[in-house]
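So, chain A:
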Amino acid sequence: MNQIDPTTESRCETEAVPLPPTEVLLEWLRDMMLIREFEVRSMQAYQNRLAGGFLHVYNGQEAVAVGTIAAVNPDDPVITAYRDHGHALARGMKPEVGMAELFGRIGGCAKGKGGSMHFFDAEHHMYGGHGIVGAQVPLGAGLAFATKYRDEVIDGGASSHVTLCFMGDGAINQGAVHEAMNLAAVLELPVIFIVENNLYAMGTAVERCTAAGSHLIERARGYGMNAACLEGMDVLDVYRGMKPLVDRCRETSRPCWVDMRCYRFKGHSMSDPRKYRTHEEEEQWEDRDPIERLAAWLVDRDLLTGEAFKRLGKEIRSEIRQAVKWAEASPPPGMEELYHDVYAERWGPYTGTSMPEFLQRRRNDQEASGA
Partner candidate 1 sequence: MTIDITMPRLSDTMEKGTVIKWHVGPGDEVTAGDVIADIETDKATMEMQSFDDGILSSIVVDEGVSVDIGTVLAVLAEEGEEVAATPASAGSEPIAAATEPPATDEPHRITPVARRLAEQYGVDVATLRGSGPSGRVIKRDVLAAAKTTDEVRAAVPPSAQRESPPEVTPTPVPVPAASIPATRVDPAPQALAHNDRRAPVTSMRQTIARRLVESKQEIPHYQVSMVFAMDAMMAMRQQLNVELADQGVKLSVNDLLVRACAVAMHRNPLMNASWDEDAIVYHGDVNIGIAVALPEDRGGGLVVPVIHAANTKSLRVISAEARVLSEKARTRGLSIEEMEGATFTISNLGMFGVDAFTAIINPPNSAILAVGASIQKPVVREGELAVGWEMNATLSNDHRVVDGATAARYLATLKELIEHPAAILV
Partner candidate 2 sequence: MREISFRDALREAMTDEMRRDERVFLIGEEVAEYDGAYKVSKGMLAQFGPKRVIDTPISESGFAGLGIGAAMMGLRPIVEFMSWSFSLVAADPILNNAPKMLYMSGGQFGCPIVFRGNDGAGGQLGSTHSWCVESLYANVPGLKIIIPSTPYSAKGLLTQAIQDDDPVFCLESERMLALTGDVPEESYTIPIGSADIVRPGSDCTIVSFGRPVHFCLEAAEALAKEGIDCEVIDGRSIKPLDIETFSASVRKTNYCVVVDQSWAFASVGSEVAAELHRLCFDDLDNHVHRVHSDEVPAPYAQNLEQEMLPNARKICEAVRSATYNA
């Protein structure tokens, strides 16, 4: 059993933050359930060989993506690593578009050219989905730089955006992450680095690979950065912890850092036998399932009935089943896609670039509703 108990860590005072209305809380529940069902069907599709490559699922960490993203504005940029389905869905990506990407189909968010680790959604300010551990962190600093630059230099106003830059606990020993943290602090960039600390860097426990692994926030403090350790298994805690950090970051345009304690219910990837941890440990964490936890909280307060919860589950299963069907029906990318999107410019065999279908469709819908 992993000895780190997140509840003993120093925590921000979260009770003061008001919660949004019940409809929003029900949306969070729905979002978390959608992510969970999407991941369950991803695993099934992977085992049925509908999805190829690597598959890293988000089961157990749903509260992190949903709670953090709920704490920012829809046009605040989000960037993460390869365990990215949850963030994309929390950001509003349609499940069929994500599923089609897993299946390598033209209807996917990257026309089937990115795969599981590279979920992008420009419309929802989701900047990926990045496969190299820690590589997205300097990019995240760059996104924050860009919002600030746009707000200040181009629009001539004050910096008003916050970038959420996610990484796993395994990433924090990458040089690029430290360079990005230093840059963000020196250049005063409005970025929140969120370490989804699920206790394992792939199969290596935090304390086996990270110096002072139980006090990760000390790293951020070394860069003079505001830092917090948050409970990541409860979406309400996540939201209430994040909200003041986000507001402060937006206000001061200074980076912030979060050690988000959570747990990966499944292995690192589909080929992980999880020999490095015990069943007891897994069960103990599964008892804190963020979906069950929010549902219970809502039921306790008569904001949700058991029957409605069941109905919601059924609805979501049906929605994801539809998504799988839709993805299966989407054709593989045509051979012309091979040379498409390599360069924006057309030359040699390269045929320029274009938006994926789901973005075009969404834009068409927006135009139609606007007219």
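The candidate set was assembled so that all candidates are chains of the complex that A comes from, given by their letters.
Brief remarks on what is shown
By our rule, a contact is a pair of C-beta atoms (placed from the backbone, for glycine too) under 8 Å apart; a residue touches a chain by one contact, two chains touch by 3 or more; residues count from 1.
Keep in mind that what you see is a predicted model, and the values were worked out from it rather than measured.
Here chain A is displayed by itself, and among the listed chains 1 or 2 from the same complex, it touches 2. Those residues of chain A whose C-beta lies close enough to touch candidate 2 in the complex are 77, 79, 108-114, 118, 120-122, 127-130, 132, 135, 137-147, 149-150, 152-154, 175-176, 179-180, 182-183, 186-187, 340-345, 347-348, 353-356, 359.
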